[in-house]
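One structure coming up, written as structure tokens, with questions to follow.
The other protein chains are all here in position, but one chain of the complex has been omitted.
Letters A and B name the chains as they come in the text, with residue numbers starting at 1 for each one.
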Amino acid sequence: MVINSLKTGLLTSAAAVLAFASSPAHAERGTDGELKLLLWQAPSTLNVYLSTGVKEMLASSLILEPLAIFAPDGEIVPALAQELPTVENGGISEDLTSITWKLKEGVKWSDGSDLTAEDVKFTADYCMNDEGGCAQAAKFEGVTSVEAVDPLTVKITFDSPRPYPYAAFVGAQAPIIQKAQFENCTGAKAATCTEENFGPIGTGPFRATGFKTNDVVTLEANPEYREADKPAFATVTLKGGGDSTSAARAVLETGEYDYAWNIQLAPDVLEGMLAAGKGKLEVDFGATVEHILLNQSDPSPSLPEGERATLKHPHPILSDLKVRQALSMAIDRELLNEIGYGETGKATCNMVPNPEIYASDNDDCLTQDIEGAKALLEEAGWTVGGDGIREKDGVKLKLLFQTSVNAVRQDFQALIKQWWSEIGVETELKTVDASVYFGSDPGSPDTIVKFYADVEMYTDVYDGTDPGSFLSERSCASIPSPENQWQGENTVRYCDEEYEKLIKEMAQTSGIEARAELAKKMNLMITRDSMTHLPLIARGRVSVSSNRLGGVHMNAWDSEFWNVADWTRVEE
Amino acid sequence: MIDTNRQQELNRQELTEGAAGAAAATAALPPDQPQIAGGETRNQWRDVWRQFRSHRGAMVALILFIGVLLFVLAGPLIWTLDPTYVDIRARNTGFTSVHPLGTDQLGRDMLARLMAGGRVSISVGLTAMLIAIFLGSTIGVLSGYFRRLDAPLMRVTELFLALPLLPLLLLMVTLFREPLSQSFGPAMGIFLLIVSAIGATSWMQAARIVRGDVLGLKEREFILAAKSIGTPPRRMILRHILPNVMSPIMVAATLGIATAIITESALSFLGLGFPPDFPTWGRLLYDAVDQMVLYPSRVILPGVFISLTVLCVNYIGDGLRDAMDPRIRGR
Partner (left out) sequence: MLNFTMRRLLLAIPTLLFISLVIFLLLEASPGDPLGDVPLTVPPEVKEKMREALGLGQAWYIRYILWLKQFFWVEPLHWTDKLLGTYFSDGMQRIISFQSRSPVFDVIAQRVPQTLIVVGMSYIVGVMIAIPIGILSAYKQYSWFDQIGTFVSMVGFSMPTFFTGVVFIIIFGVKLQWFPSVYDTTHVVTDWGSFWVQVRQMIMPVTVLALYNAAQISRFMRASMLDNLGQDYVRTARAKGLGERKVVLKHVLRNSLIPVVTVIALGLPTVFGGAIITEQVFKVNGLGQLLISAIHANDIPMVLTLTFIFAILIIVFTLIADILYGVLDPRIRYD
């Protein structure tokens, strides 16, 4: 069993990438036959700019490439660019308002034409077009212009100083598309260019030969790929559909597939499958955190619509810090991890658990303390009533706990309910269909943003490795409310002036160390200090691969197919 | 001709057996009360019961069904473990004296969960089936018997058949979950929501089948005869039509229970069902499918209970139908 845990430090990064780039012996392109990949959620398009799903990003990352990618340790490494622009090498201007990328020479599209700076510029125009509904528009936020200085040089200018300018064209979510192909597909026409969206021409190791939406993608080795001896596989079949269990089974038990993505299985079931000896687990930890949110507003249905779950009415129970602390102390995070995730997760007390440099040194919450929790509740004035449930001023300590429909989450709900009942808190459990729960339909009462419950649980994650904007989302201005049609990321309704100051500071700070210091401070404020966010588990990205497949190196920050050109067939 | 002979032989045998059975049964019964025996209506239900008792399969099924009911209703009084109590140290235990049917992945007692789950599943299954069958046969009979109602009722049936189930159910939850649980309490509110959701979306097949049969029945001689002596429609339907379409209704009913039990588990994945820690047979089965290889008993037990219940209802239905059919009863 191989677990690629997160590499520490920034020094090892380049070495690691190199090591995997020169993985052993494949002399020629296309000698290893067919690579069979299984994604239990099938990609619906191959154009990432039209879909925000991870599945579409994965499928297109076999074909399209960005200027730079995130390596498994979180480090940014050049892909189509010659080198990573920095202030030191002059790639980023002194005032931090522009960045200049140099393209590698001699890179060709799979149709044989040359990749030029015009294509990069076109990609930006394509996504920044207001009518196109570009799903990756956030990557281009604040970009005022993209110019092709010469055929191999692109200059991106921002509207204000950008301490962290690696969003546009970095990572598999913002790859370069070919101008010649998509020229007539900009704006409102983007949606109608089915042929282009289903078969984009790229610079990556493979090119699409067939695409059935939500079903299967077939690809073959790109004859124009810039490394002559790669990829080793001649064809790729990327099949979708089914569920996570059957996907794992097809790799680990029947051996029909080489690689299956996003495996969410109970640890003992997974172990049983691994025992067949046909494959191994691929895990890497990124910024994915399963956490509980304690509502700071009153979600009571007796309040009139429009005032319910808004800060006009603070939560009658959960606005007390001591109660929040007690609820957190009653949870045994290690045990939750053992039951729900095993080796594919780690108990955590941080909302930003990775990369290491950003992670606060905070593990107080890892030890369960039922007695301590009881004492805190007593202190806060909540006394045990006749039925074993605590009460204060006639209010019972009763909470409604909602989450999405998911086997592991339901187990967590049952366990947490039990622990909370031990400290005298009664919990009512509720589940919501995932497509409703995570939706933003302002008419639905069951969404995470409306938060018509006292407690909710889900997984949060952010793009890239810098947590700056993720942490800034906890601002008072981002609280969902009827005024902004319930659009806003600060679902817990956390609002603290100290924190607002830090957000402002974050927006002006550059340099990794300084940003990391701030991020740690902010992370501690929303977790340990305020106890509004109760992080539970840092979830790894989990896939399984066959023993007959070599070169796989799990990547939690970018497409897990980031080094697919180096994958080879290994005979046992 | 040989076949015919054999059949006649069989018929004769059945006749004698039937008579013997009936004789034995009458001997065991107290003598009929004179005013009833002499009146124009004999006690029909006693006849039905007598006939029913002679149906061996139905009697076995009835006893088993009562056993299952006792298990889920009286069982929790004897086996008092809380089905939602998480005992994390005892998780995944096999059959022991503390947990006779083992525990699940969180250490919850399977025996207690099967009892609690059965109570929900059986009550949901029966109630939802009754709603669906009532709606279905009413609409079917009305539209088959009254020509004027046929077109509108069948168009409504087509509409319901065409509606996509999932969005419909999601809409029902959004609209009715809170009001119902406020006026009836959370458990009862959700129960009502579930049975009406299942009932309202599964009556169409029964309606179409009943209608088809009624269309044919309506033209039979005995109906024409009854009509010609001026029998009012109400009595026509209750006396002459309904008893003759009982058998497809019975089949639809037994199949309906199975569907309702499984549908209930599907509903809980939409967040429409009972709270997630609340066990039902369908959900126990679904949750255990992933662990089938490791812990086979966790799928087998709820599976056996669902099948057993459905089989029992099926045989009881068979027995009832035979017992209520005067042609067979007379034999």
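By our rule, a residue touches a chain if its C-beta (ideal position, glycine included) is under 8 Å from a C-beta of that chain, and two chains touch if they have at least 3 such contacts.
Source: prediction; values computed, not measured.
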Visible chains that the absent chain touches, using the contact criterion stated earlier: A, B
Among A:Thr192, A:Thr367, A:Thr383 or A:Gln508, the residue in touch with the chain that has been omitted: A:Thr192
Which residue of B:Met250, B:Leu267, B:Leu301 or B:Met324 touches the chain not shown here: B:Met250
Identified contact with the non-displayed chain, of A:Glu28, A:Asp150 or A:Asp243: A:Asp243
Interface with the unshown chain - residue positions in chain B: 1, 3-4, 7, 57, 151, 154-155, 158-159, 161-164, 166-168, 170-171, 174, 204-205, 208-209, 212-213, 215-216, 219-220, 244, 247-248, 250-251, 254-255, 258, 261-262, 265, 282, 285-286, 289, 292-293, 299, 303, 306-307, 309-311, 314-315, 321, 325, 327-328
Absent chain, residues of chain A that touch it: 38, 42, 44-45, 50-54, 130-135, 137-138, 141, 188, 190-192, 194, 197-198, 210, 212-216, 218, 237, 239-243, 246, 249-250, 253-254, 256-257, 434-436, 438-441, 443-446, 460-463, 470, 484, 487-489
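In the analysis below, only the chains that are shown with their structure count from here on.
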Euclidean distance of C-alpha centroids - chain A vs chain B, Å: 48
Partner chain B, residues of chain A touching it in the complex: 245, 265-266, 268-269, 272, 301, 335, 339, 405, 407, 410-411, 413-415, 417-418, 428-433, 436-437, 444-446
Touch list for chain B against partner chain A, complex: 84-86, 88, 91-92, 105-106, 108, 170, 173-174, 178, 182, 186, 268-271, 275-277, 287, 289-291, 293-294
